[in-house]
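Below, a portion of the complex is reproduced, with chain positions unchanged.
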């Protein structure tokens, strides 16, 4: 049976939350099947190197640091933060040719460390821009990381088809059946798919209604999601009871979220999530409660289904398995089609 | 090296003990590499469906029930007990073409749920008939289930060659070396192999002698086993001290057993066992003790050897490994030869 596409490699992926990497540790993470060591120089700059000494392939993350220099744990070769070998203790101490470690382009932005794994030159104009995440009060934003034993596209499918929330999740984010009948409005570019749903429900979603003037009354709501290749989905959701207001995040009670998925392997994914709300923005306790609740919902509600899909599908290709597709699949299917095209293009096919 | 035959698929296998499936739960079991969800309708009828929603392949067994209807946990599609989609909450709520789940023929009989996994029409005349299991006192019969990490044919081999009992098992069922020298009488049809052993031992097997007139004296004994394709072995064993009695279950102290093996994968098996005795039939305490003791013997004595064989043989074909065969292999070898023919025939070879 046809198997899954390879990954798009000339693209930015979230390597880590900015807070996962600090100046004290050497942080190992496998990204697109490649071992990466992440750390911060004494200036605070985050660096990503291939976590493989070119000599005998020992992981540098098992070694030690001397200021910004990494020391291989096995035979003591030293590499600076550019990946250049700066010391060879052996023989005449000559630095051998080819003795360097690949440094991956890494950019810190909006609370994430974005990495470029491909061989093509990193496209600095393409660094994801999710500035709203970090534009508000520090107590209005939360970040979290989840490890999911499923292919990253299954996670993207999950977010692109928000109709699942009334079925998989609890009362707290229910649309009371109002979302599923709505066909989303779609717009596309080469590397983006945007979908928008609008509806009315009573009361509004329970994560939002408590902040509306009349919590128990009807409210107009919307979802806006934009997938940007390869694996970022920005989601905005809002509710308003002002009949004259435009249905947008600026004029409603809502939140601005980012879901971003970084393949570890074909069957495992680093799943990052960030959310910024536009209400009770200075409430640290609520902020901590909310990100934990969302983390837990992903882990206990989405996670088991996604991992069950992975087991059932193994590495077969979704379309090759001839799924029965419905109106709610339009956004994830468009997304997958764009991704296939981009991957084929990258591979010169 | 030559690898094992595929499974015979147009055939009845035990999907579960009747008692494993009730009206409260959705019971998942993988059978011939396929996920199956088993449940009972409110009328008590047992049903088997492919445990895979045709939309995004989520397991229906992770979802919920609304009376006899299964609700997919992921996007809320509903399927009746025939596997037909009866509700689509999305868009215009039209039921998509092809939107159904395969219902596998499932028949409840003799304490088992028998399933037909193949694409050919289920042969209702071929449903296994082990009525004696359920024809006596309720306290005279026991059923049990074991999960064995070995190919199903290794388990069938084990039962078809009863000479192993003096070597692998303890005193309790010893024939005191009398069984191994006996060449069994064989009879065959296309899909059955029957073997019969007769011998005399003193005392009789310890599971039987206590119910004979003179427990310590010599007794005549017999084993009758019949394999029926694909994976059922009916075994009767009895002992008598009446010199004039025919050597049959009716005129001896004995029991009527069924061993039936259902492949989960090429290397793992659902092993079911049932036994009905014809003595102290109303003794509930003895009944519970006996089925537990037999279960434990399978798990602690046969199980480790079967799993060691699986490790040693991996997925190589038994005959391809050129085993040294002996007189005691005649029944299992005949069984494997019939099975190969039946599988080849099914595959049009």
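Side notes on the structure shown:
Chains here go by letter, A and B, matching the order in which they are written, and residues are numbered from 1 within each.
Here, contacts are C-beta pairs under 8 Å (C-beta built on N, C-alpha and C of every residue); 3 or more make two chains touch, one makes a residue touch a chain.
These numbers come from a predicted model, not from an experiment.
Note on stoichiometry: the full complex in this file contains 3 copies of its one protein sequence, with 2 placed in the shown coordinates.
The working rule: only the chains that are shown with their structure count from here on.
With centres taken as mean Cα positions, chain B sits 48 Å from chain A. Note for the complex: chain B touches chain A at residues 35, 52, 54-59, 62, 71-76, 88-93, 96-99.
Remark: chain A residues 157, 161, 163-164, 166-168, 177, 180-181, 183, 304-305, 308-309, 312-313, 321-329 touch chain B in the complex.
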